[in-house]
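Data block below; observations after.
The complex is shown incomplete by one protein chain, all other protein chains being positioned as in the whole.
Chains: A, B and C, in written order; residue numbering restarts at 1 for each.
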Amino acid sequence: MASVTEFFEKFLRIDRRWIFLAIAIAVVVPFFLPLGLPVVVTPPVQRLYDAVEELELGGPPLLLSIDYTPATSPELEPMSTAILRHVFRQDARVIVMTLHPAGYGMAESAILAAAEEEGAEYGEDFCFLGFQPGTSAVILGLGVNISNVFPEDAYGTPLTEIPMMEGIRNYDDIPLLISLAGWSASEAWVYYAHQPYGQRVGGGVTAVMATDLYPYLDSGQLVGLLGGMRGAAEYEELIGQHGSGVRGMDSQSVIHLIIIILIILGNLAYFMTRRQRKLAGEGT
Amino acid sequence: MTLTFIWTTVGALLTLCVYSFLYKDNPFYKFAEHLVVGVSAGYYLVIYYFNFIDPNVVRPVFQLELGGEAVAFGGTEWWMALIPGLLGLLLYTRFFPKIAWVGRWPLGIYVGGYAGLGISPVMQARVIDQMQAASSPLAGVPDPFAAATNAALGFAIFVVLTYFLLVKRHIVARGIAMSIGAVVLSAVAGYGGYVVLSALSAQGVVSMTNILLVVGLLGTLAYFFFSMRHAGLLGGLARIGIIFLMVGFGASFGYTVMSRISLLIGRVSFLLTDWLHLI
Amino acid sequence: MRRRVPLTLCFIAGLFMAVQYFIPHHNVAAAYERLLLWLQTLLAFAFLLGTVSLIRVHYHKVRDRAPDRGFSIVMFVGLFLMIGLGFFHPSHHAPGSPFNRMFLYVQVPIEATMFSLLAFYIASAAFRAFRARTLEATLLLVAAAIVMLGRVPIGDMISARIPEATRWILEVPNLAAKRGIMIGVGLGMMATALKIMLGIERAWMGGGD
Partner (left out) sequence: MRGHRGRSSTARAVMGLVAGVVSVAALFVCPAAALAQEETEAVPADSLPPLGPPTAVTATDTPNDRGYSINVTWELSDGEETGRVTSYRVYRSAHPETGFVFAGRAWPGNAEYRDGGAPENAPTYYRVSATDETGAESFSATSEPAVALPAWFNRDRVNVMIAVIIFVAAIIYFVTAARRGKDLFIRRLAGLDEVDNAVGRATEMGKPILYISGLSTVSDVATIAAINILGEVAKKTAEYNTRLIVPCADPIVMAVEQEVVKEAYAKVGRPESYNEDDVFYLTRSQFAYVAGVNGIMVRQRPATILYMGMFYAESLVLAETGASVGSIQIAGTDAVTQLPFFITSCDYTLIGEELYAASAYLSREPVLLGGLKGQDTLKMLIAITIIITTVVATLASVGVIQYDFMTPFLETQ
């Protein structure tokens, strides 16, 4: 009995670096040995997927605003990759831009990787407009005329010389807009693109922000929503190509379990040692 | 070795430097720490200069001097740009002790301006809008969370009764038979409460969700009362408030875990995939 | 002069910001936007002030031969490299410039890694603090455990009730508590702002009368 208590007492004072080690193992292992836990697709993700699915071959393009920064890219980059793959696979077109200065590099690397993989061509299937400061003014300005806000693309080519931009003037020519952001950009798109112009807006945000955006989903101000790595995993499930999202969910499940087991063991140890202390106290 | 690979390797090594801090403080961490403080401080100095001082002060003022066309500053005259420029320069008076007190002028405008923004918009967004959202009928509408709420309530009744019947009355002394009786009794009471409340809320007679929302809100507000002793009714309400606060905090904590792990996955993926190309 | 001028400026700026909220007229709106831009520009000027402070602290470390002075030099290298590249390199901070690369491959990885330490700390914090010592602590840990499970696939596998309970906890008790905090915070913010404007609370200028 005493030895059990001793063990628990030791366990309560365990060096936190053992916990760190457990977490590290739980993250690294699924990279090599995927568990393949099933991913259940939820309605908000399905709705966004359906909206992208509606884009037509060579028809009016999707406007994808990659507004996340390096800090939140682990959650949001799997989303942009999955959405871009989806768009290119059905030969639809996409205009990429960003509202955040730090989103420039994020957007560029995501789109170039997806384009290379799916064989999409710059200027025909996609183009990258780059960054403009002034969030709400930019969003409102695009509703009037895109070329007023972005006279040229990120590489200095005038929009008039980009084939796919022909006839694309403002939101009227864009059937769907998706914003991926770890800050309030998605709300800004709802306020300044959906509200005044009736633009259909979809969003992808971090898991933490997702519940704050559910009201917009219920009211129809957002056509669909991806929340965190789980949202990305569900989207990957839908396009049938598992990537970092699905893999990430394995690690997520394992670590969540580890934390819960730690909490349970911690409490068990706490009560065992407390009872022991109480008994000892009564004995003397 | 391509240039990108070299840069990625730099990033990867720095990543490892930071992780070494998990073991303990060490020179590698110190290196990364001092480097990132310097680099980021420089980054912000440059970015803020080019995003604010350059377009709003330097260009409007100096292009005119050079005989160029005046750059519109928010649609106004160029000399308007002198005002933020002057205010900005006043900040530096603190380097000259004799006139350092002038440095409080721009700070006064800065602090006061944002204080003013902390009044009217806050009243709307944080007070009135929240009050409006909180004012919903306690009955008459079918309760979307009827089952979950009532299950939770039934469970709560069960736990509370069991607690009072068992824990408060020394189980060992009273014998097992009595404790079993007590558990059964509280289970019946809890389940009974559950069934009755479910029936009522399914028909819209009560909305347990909304009742809990209002009670929780009033309780939390009571907790924040400063100028009265937390006793009697106020004390009881404040106690309810604390319970709601704790459940809320627990929920937020559990809710955030996922995002944080995503970040770690992102870094590991950077090391294993982008850098080492193992996966 | 020394106290009255800044207090008066503070009051006027605050009053304008509080009142403009009720006046949509474009003249007022333009003035509001201009003032906001000035405040941001003021902050930009302050960055030099901050950078001087940073340099000063580390210069003193080097001068006083503090034990970690070598790392202060690392700080200087990082700082002056960024300032040099940002202001004097012809491509400034454009994408692809050396400045931008320093940001992407030095600052970003370190910061992202610092951020990711949270995954470790959240686990150790949960282990250390989530003990059922009191009723409050128990509620905290039970709510956290349910929500944690409800957000990963493994939660669905254990029971379909877990995601349901998660949603309920988030949307009922959590929402009630958040609303209460929000209203309280709103009142606290307004009172603090008002006291600043009226000069009742003047710690920001060193206090005193």
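Throughout what follows, a residue touches a chain if its C-beta (ideal position, glycine included) is under 8 Å from a C-beta of that chain, and two chains touch if they have at least 3 such contacts.
Values in this document were obtained by computation on a predicted structure and should not be read as measured data.
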Among shown chains, those touching the left-out chain: A, B, C
Selected from B:Ile6, B:Val141 or B:Ala199 as touching the chain missing from the view: B:Val141
Candidate in contact with the missing chain, chosen from C:Ile73, C:Ala132, C:Met157 or C:Leu194: C:Leu194
Candidates C:Leu81, C:Ala126, C:Leu149 or C:Ala165 - the one touching the absent chain: C:Ala126
Option from B:Ala147, B:Ala202, B:Leu218 or B:Leu272 whose C-beta touches the chain left out: B:Leu218
Contact partner of the left-out chain, one of A:Tyr192, A:Tyr216 or A:Tyr235: A:Tyr192
Chain C residues touching the omitted chain (full complex): 18, 21-29, 33, 39, 42-43, 46-51, 53-54, 56-57, 60, 68, 107, 110-112, 114-115, 117-118, 121-122, 124-126, 128-130, 140, 144, 178, 181-185, 187-196, 198, 200-201, 203-208
Missing-partner contacts on chain A, residue numbers: 16, 71, 134, 136-138, 140-141, 143-145, 148-149, 172, 191-192, 195-196, 198, 208
For chain B, residues in touch with the removed chain: 18, 21, 25, 29-30, 32-34, 36-37, 39-41, 43-44, 75, 91, 94, 103-104, 107, 110-111, 114-115, 117-120, 122-124, 127-129, 131-132, 134-141, 210, 214, 217-218, 221-230, 245, 249-250, 252-253, 256, 260
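By our rule, only the chains that are shown with their structure count from here on.
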B-C against A-B, pair bridged by the larger set of C-beta contacts: B-C
Distance between the centres, which are taken as Cα means, of chain B and chain A, whole angstrom: 19
Gap in Å, rounded to a whole number, between the CA centres of chain C and chain B: 10
Contacts with 2+ other chains: residues of chain A: 20, 23, 27, 71, 73-74, 207, 211, 230, 252, 255-256, 259
Residues of chain B touching at least two other chains: 22, 47, 51, 255-258, 261, 263-264, 266-267
Partner chain A, residues of chain C touching it in the complex: 95, 100, 104, 108, 111-112, 115-116, 119-120, 122-124, 126-128, 130-133, 141, 144-145, 148-149, 151-157, 170
Complex contacts: residues of chain A adjacent to chain C: 16, 19-20, 22-24, 27, 37-40, 70-71, 73-74, 104-105, 108, 130, 154, 207, 211, 230, 249, 252-253, 255-260, 262-263, 266-267, 270-271
Residues on chain C engaged by chain B in the complex (per definition of touch): 1-2, 5-19, 21-22, 30, 33-51, 54, 68, 71-72, 74-83, 86-87, 92-93, 99, 101-120, 122, 126, 135-137, 139-148, 150-152, 164-165, 167-187, 189-190, 192-194, 196-197, 204-205
